[in-house]
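All protein chains but one are shown in place.
Let's turn to chain A:
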Amino acid sequence: MNKFTLATVALATFLTSFGPGVPGTTLKPDADNAGLKLPSGFGALVAAEGLGHARHLTVTPEGDLYVKVEGTRNKGNTIWYLQDSNGDGKIDKKTGFFKYDGTGIEVKGNYLYASSNTDVYRFKLNDKHQVIDTNKAEKIVTGLINRHQHEAKAFTLDNDGNLYVNIGAYSNSCQIKDRTKGSLGMQPCPILDSAGGIWQFKADKANQTYGDGERYATGLRNVVGLDWNTQLNQLFVMQHGRDQLHDLFPDMYDEKQSAELPAECMYALHKGSDCGWPYIYYDQFQHKKILAPEYGGDGKKTGGDHIQDPAAAYPGHMAPNAILFYTGTMFPEKYRNGAFIAFHGSWNRAPEPQKGYFVVFQPFRDGKPAGDWEIFAEGFAGPGEIKSPGQAQHRPCGLAQGPDGSLYVSDDVKGTVYRIIYNK
């Protein structure tokens, strides 16, 4: 592409970027940037609010949104279809459908995929990426395990017709008695047969279950944030690390160590990846894989030489609920092909103050994390220190990129959708 074409494309993108566009309407940040603190040159607006417990979200090529909601116990609408008809960034049309609580949602080709806590469904879309028949959900995957813990079936898709579904471990650290002091880890951990990993299914085949899919990666306690990196053609996931090192092993870990450990890890997966849960965890201070205390560890003994190292590590318990590789052109060059990560915010740091409740940017170079992560957007939770998660006014959960390069962030406390734009 020569320079002239590039400039034309850039201009065209600029002119058409802000939704359908009505003369006189422009996209501008809210006066208070929707309550967020952002790097210089960025602004934010509240695109929608009051959607319920909004988990993940996805944007169509037309700039319309689908937002997945949980917590209705299958009584209310759990997918919102949102449109901004005049291009001012504010959602002015909203329709709801689908009765199953859950977290995952993604538009891929001419289908909208959405998950419950046991199944993955898809809806056929028309040429404007609108669901043709909201009563016609095709079940793609069914019968996945749900035992009240790490039950969200977050997923993503690649460009070769495959679907990757997180099946979270229904346990903290695979003890004989879950979360019970003095109970040892099961050897081998039987949970890994049906959970604690990422399963690969076909994106277009109905009614698949365990036997039809393949355990693509194992040793992952729970993953809510995952994204297919199209530049590298590789699956990246964010693991939620184990809880309660101090509660279960007070002689080995004090409350401060237990608040920071283990790291929340980013993994670059390939078929057959083993990330080590429950046998090891990653210590971001020692930069080592440490044997879990349930399996004979003491906080220092290393373990799992055959286990894959994380691509990057973050402070403990911050709960990374979304990762998104930024491919847009609206934001400055440094953000391109880097990763945004939404940290939902911790609870397992008490009695220490909680941490997270922000969106982080992780720079990448040559397909690998390069340099320190930085806080990109904060202020979701409101002013002051968060001692318990119930104090947070908003918690970032899902991330999506608009066709113009806007970054959308969903909040699962009050159901706010933020739109972050760059305007310099």
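We adopt the following convention: a contact is a pair of C-beta atoms (placed from the backbone, for glycine too) under 8 Å apart; a residue touches a chain by one contact, two chains touch by 3 or more; residues count from 1.
In this section, contacts and distances are computed from a predicted model.
Its UniProt record calls the unshown chain "Cytochrome c", which is the correct pick from "LrgA protein", "Cytochrome c", "Manganese/zinc/iron transport system permease protein" or "Response regulator". Checked against the full complex, the one of A:K28, A:K177 or A:K256 touching the unshown chain is A:K177. The chain omitted from view is touched by exactly one of A:D64, A:D84, A:E106 or A:E151, namely A:E151.
Where chain A meets the missing chain, the touching residues are 53, 70-71, 73, 147-149, 151, 177-181, 243-244, 246-247, 347-348, 350-351, 387-391, 395, 413.
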